[in-house]
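Apart from one protein chain that is not included, each protein chain of the complex appears where it belongs.
Chain naming follows the written order as A and B, and within any one chain the residues start at number 1.
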Amino acid sequence: MITAERKPMEEILDYISPFQRIILVGCNECVTVCAAGGRKEVGLLSSALQMAFMKDGKTLSVNEITLERQCDPEYVEELVAHISQADAVLSMACGCGVQEIAKRFPQKPVFPALNTKFMGASESQGVWSERCKGCGDCILGLTGGICPVARCSKRIMNGPCGGSTNGKCEISPDVDCAWYLIWERLKALGQEDKYEDIIEAKDWRPSWHGGPRKIIREDLVE
Amino acid sequence: MTQKNNKILVIGGGIGGIRTALDLATAGRDVVLIDKAGSIGGLTTQLDRTFPTNNCDLCTLSPHLSESGRKERIELMGLTQLADIEGEAGSFKVTLVTKPRYIDMDKCTACGDCFEQFKECVQFTPGLDYRAPTCMRYPQAIPQAYSINIEKCTDIDKLTEICQADAIIPDDIEKKQEIEVGSIILATGADLFNPDVLDNFGGGTYPNVVTGLEYERIMSASGPTFGNLVRPSDNKQPLKIAWIQCVGSRSINTDKCEVSYCSSVCCMYALKEAIVTKERFQDDIETVIFYMDMRTSGKDYELYRMRAENEYGVKLVKSRPHSIMQDPATKNLSISYPLNGNSALQTDTFDMIVLSTGFRIPDETQKLAQKLGIEVNKHHFVKTSSFNPVETSRPGIFVCGIYESPKDIPETIVQASAAACMASEHLDILEKIPKIQDELPAERDVTNEETRIGVFICDCGFNIGGVINVKDLAKYAAKLPQVAISEVAGHGCSTDSMKHIQSVIKEQKLNRIVIGGCSPRTHEAKFQNIIRNAGLNKYLLEIANIRDQDTWVHKDHPDQASAKAGDLIRMAIAGVAKRRPLPDYLLPMNKNILVVGGGVSGMNAALNLAVNGFKVYLVEQAPELGGVAGKIRKTISGEDVQSYMADLIKKTVNQDLIEVITGATIVDHKGMTGMFTTGVQIAPRMYYRQIEHGITIMATGALPIQTDEYLLGKHEAVITQLELDAVIEDEPERVNSWENIVMIQCVGSRTKENPNCSRVCCQTAIKNALRILEIKPDVRIFILNRDIRTLGFHEDYYRKAREKGVIFARYEPENQPIVKKDGGLLTVTFKDQILGREIEVSADCLALSTGMAADDEATEDLAMIFHLNRTSDGHFLEDHIKLRPVDMSVPGFLVAGTAHSPKSIRESIAQAQAAAGRALTFLAADMINTGAGVARVDSKKCAACLICVRACPYDIPYINAEGYSEIDPAQCHGCGVCAAECPAKAIQLMQYEDDMISAKLNGLFGIGVE
Partner (left out) sequence: MGNFEPIIVAFCCHYCAYTAADMAGSMRLSYPANVKIVRVPCTGKVDVQHILQAFQNGADGVYVAGCLEGDCHFKNGNTKAARRVIYAKKLLNEIGLEEERVEMLLMSAGMGERFAQTAFEITEKIRKLGPNPIKKAKKS
């Protein structure tokens, strides 16, 4: 899933301080699952913002709406009925959602309430870790299911580097060395020989080096 | 025993009789409950408040009474007495005689018209109030009908005419009937001593001398003065009141109807009356209690005494005044008494004096005992043994409450449940219990109705009405949104008010109800039942706790209390508007029982349940059964504890339905009533095993207090009473070598660290002293004590010890005895209060009454594993100190023996039987109701994020095949953690829905309300 975190309140307040009526839009997908922008966080932020306004002797009216998915135009359409009563929109989705709303309502200021972080997985309740960079050319089949692109601080393809100590990365003892994990995993699979294979210099063109990417499924295109 | 009948006759409808009848009925037995009075309730209904909670008694009792009136299995017969008995256990044939009531119970609506017209005809002495010839003993009476004293009526025709319901039968006659019963339980209670025969206390001629019960009536809101404290001579408020303890009890001259035993409850009730008085009038009134020994040895009672003295300023004077003098002009009363160690008399004048009178077995009860052919003791109480505390000498006849020995309400309730267990042990359940649902009216569908809230504000006598203006509060509530009607309800829990509320619900088409009254903890179920019977779903109710959390705590600031009551009512109204009808969930009941602790209590509970055909797991931490009782040799009445315990262990081990697991430590626990799973580790290899059970009985006992005070463990002559008990039995030659024996009481009890009394030490010391004197009559024994607390008939042993020359000397905690080593000998120095000087005794044996204390470590662990509450001194805390002394606050958990509080073997056995009896009430049901407070998932909102799955402490939620979280309502415990953490707000906890809490928060701040 795409993970995100709420922006500092100060920043959000800076964005919306000129306005009196906003729509606060949550998203029931990834950001709900990572507890950043679901119905609950919408409620909390709404209360907090209203209080911050009240403290300054101002009032803020907040229309709380949580969409099934902000990154689909059909869902965004649900906002149409409410948009005229709002001076601005504050989105609690990832960057995709914010942009989708901004596209739909070109006349309205749209602000992000979250910092979109990474594509990741839940480690345990309340803990998420980065797992994928979306490089467009997956090599997990070579690396025992552990991604050196996303999980090696240097993104090196034939690791580990000299900074790997006791299975940890030199940038922090809290960060696992991806290549150590890859080695352990290959060992468990009995595929130590794979480790010997040199991964050639990665072709980064499928990644964003070729500019913004697009997928077209011709069989689905109308 | 040949069983012909499973019916059980309960004689006496006081608190004990009601409890025993309810337990029996819930456990599936048919009960005939007879009382010589017109309605049930007994003595308790005349009390204003009860110790140590100072609750209003009617408020706590009346829910039980009406429960009793409602139960299908209980046939209630007022004005009825037993005339004759034949047969034997299992098939008694009894003749019952019912006196004419002169009122048709089916027709009487209890409107009170007859009572209004014929007031003040008869005086009702014990309660000081006026009793009309048509009389209901108290406002919440069950059955809810009047009765008539036809002889006192001057105009019978007029009386008959008054009754609109045509219920008066002037020619009503006595009815006689014969019924067959399997067992009989005596719960006849006792009368209170009438002190009018004592001329030294005025002989009944001093108007301002009243008995404890009369004082209760004066203080009671339903009493003759409507709760205004005024003295009888001039209706003025007294400024100085004294209590004289032991009036008619603990007497050495028994010629004037006085008795030698201790009535056991008077110390506590005098303290309570004094506290309640101080509470109401603070510094405007002075209260003094004259006592001999302050016998506050019940659970946390010592703390109550300390509060009376230290917080309320009740003065305690250790003295037994000889007489009361009355000033003929002012009717003031004076007492002369010597003060501690001072032989000069001091005289004090009082406006009012309360005589703390105790219990007496009335003549008619004595005749009943003769009819039944049961043995009684010399004081006319029923004879029982320490090992069978509720069994009379005649098989099939059982006893509970005061008729067994003087005791307070919790002990009576314990014995009542014990008697229910023992009386039904050999009687099979003959028919199935009817399902309660069948009897209820259909639920009205309120979903499409416009919200119509009914608000009912209780005054609860002075409890609420004495602090705030309930009429104003009701008026205020009437103006709030969606409120259709708002009114004052008096005692909302009384039968009258209940009926009224039900009729208003129907007439006004109400669909949400707010009660402003006491705590929902105690009365929610009651009021839920009321509205359910009026056709509403029981969850359409909100109780504003304006008593326990308002008027009781803010009584010194009525303005603040009123404002807060308004806040709480607003919150409740806003909250109830959001309440929705909910279904209860039912689960099958696992009928196995886990008993934790294999001492005398645990084994008795296990055996009583096994005899009833239930499988019991008896888990004991030690390698062997027996506990502390296994170390005791004799009881005070000389019974052989060792052979009893050996027999008990043999029976337990040989009982097929009991699986004894020794060397076992409880390590984990989960589930709820009817479906618990408890994990144990079993020594020596500590292998792990899980036990499935439906009920848990905690009988983990207590520990002898460990101390090194007074050279214990440092000098061989210093031993504990428990060790002395063994020495007397096993080494009489050692006893023969002693000349002087000193005993010190309250070692490790009633101290700063352990403020409570260990209850058994006084009787143990006296027991050991008397046994020593039997071996060597010329030995000198000193018992250094703070109070001698020989309750009930143990007082006779105290007296015997004094007669045999045992010297009792009092010490104060700030002036403890000093023990010094003098070579092989010991010297004990103490200050004699009467001589006023130090006395030094060289002791051959110093026996310390070290008492018992909770096993703090063990109860702490167990409390944590089972989520049980404990008292500050580490004992398990029962659900209600007064009315539910065996049940714990976690449903399905019961407590017995010294794990509850210090007690004797006799008391432990009674509570073990009671725990078994209470367990039977649960085990009678095949299904258990787990309530409606469960989490529900809105599948449309659910993002299947797994947060609930991970957060649930019981692993109940899962993501189902459709891809959203599913929570099984039958397994959900209702904590609401998932609801509070769900990031999609897809989960709601029923009864505590977010919109309901949110509405309450808005209501509190008047948002959307004003």
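Convention: a residue touches a chain if its C-beta (ideal position, glycine included) is under 8 Å from a C-beta of that chain, and two chains touch if they have at least 3 such contacts.
It should be emphasised that the depicted structure is a prediction, and the values quoted were computed from it without experimental measurement.
Participant: Taking the entire complex into account, which one of B:Arg547, B:Lys831, B:Arg906 or B:Lys941 touches the absent chain?
Facilitator: Checking each option in B:Arg547, B:Lys831, B:Arg906 or B:Lys941, the one touching the absent chain turns out to be B:Arg547.
Participant: From the list B:Gly202, B:Gly401, B:Gly792 or B:Gly974, which touches the chain that is not on show?
Facilitator: With B:Gly202, B:Gly401, B:Gly792 or B:Gly974 as choices, the missing chain is touched by B:Gly974.
Participant: Return the single residue from B:Leu213, B:Val600 or B:Leu877 that touches the missing chain.
Facilitator: If we include the chain that is not displayed, B:Leu877 is the one touching it.
Participant: Which parts of chain A face the unshown chain closely enough to count as touching?
Facilitator: Residues 8-10, 40, 43-44, 47-52, 54-57 of chain A touch the chain absent from view.
Participant: For chain B, enumerate the residues touching the unshown chain of the complex.
Facilitator: Per the touch rule, chain B residues meeting the hidden chain are 53-55, 279, 307, 519-522, 545, 547-550, 552-557, 560-561, 563-564, 567-568, 571, 863-864, 867, 869-872, 877, 889-890, 933, 951, 953-954, 973-977, 979-981, 989, 991-992, 994, 997-998, 1000-1002, 1004-1005, 1007.
One rule holds for everything that comes next: only the chains that are shown with their structure count from here on.
Participant: Need the CA-centroid distance for the pair chain A / chain B, whole Å please.
Facilitator: Averaging C-alpha atoms per chain gives centres 61 Å apart.
Participant: Along chain A, where are the residues that touch chain B in the complex?
Facilitator: It is residues 28-29, 32-33, 35, 38-41, 43, 66, 122, 124-125 of chain A that touch chain B.
Participant: Name, in rising order, each residue of chain B that touches chain A in their complex.
Facilitator: 941, 943-947, 950-951, 982-986
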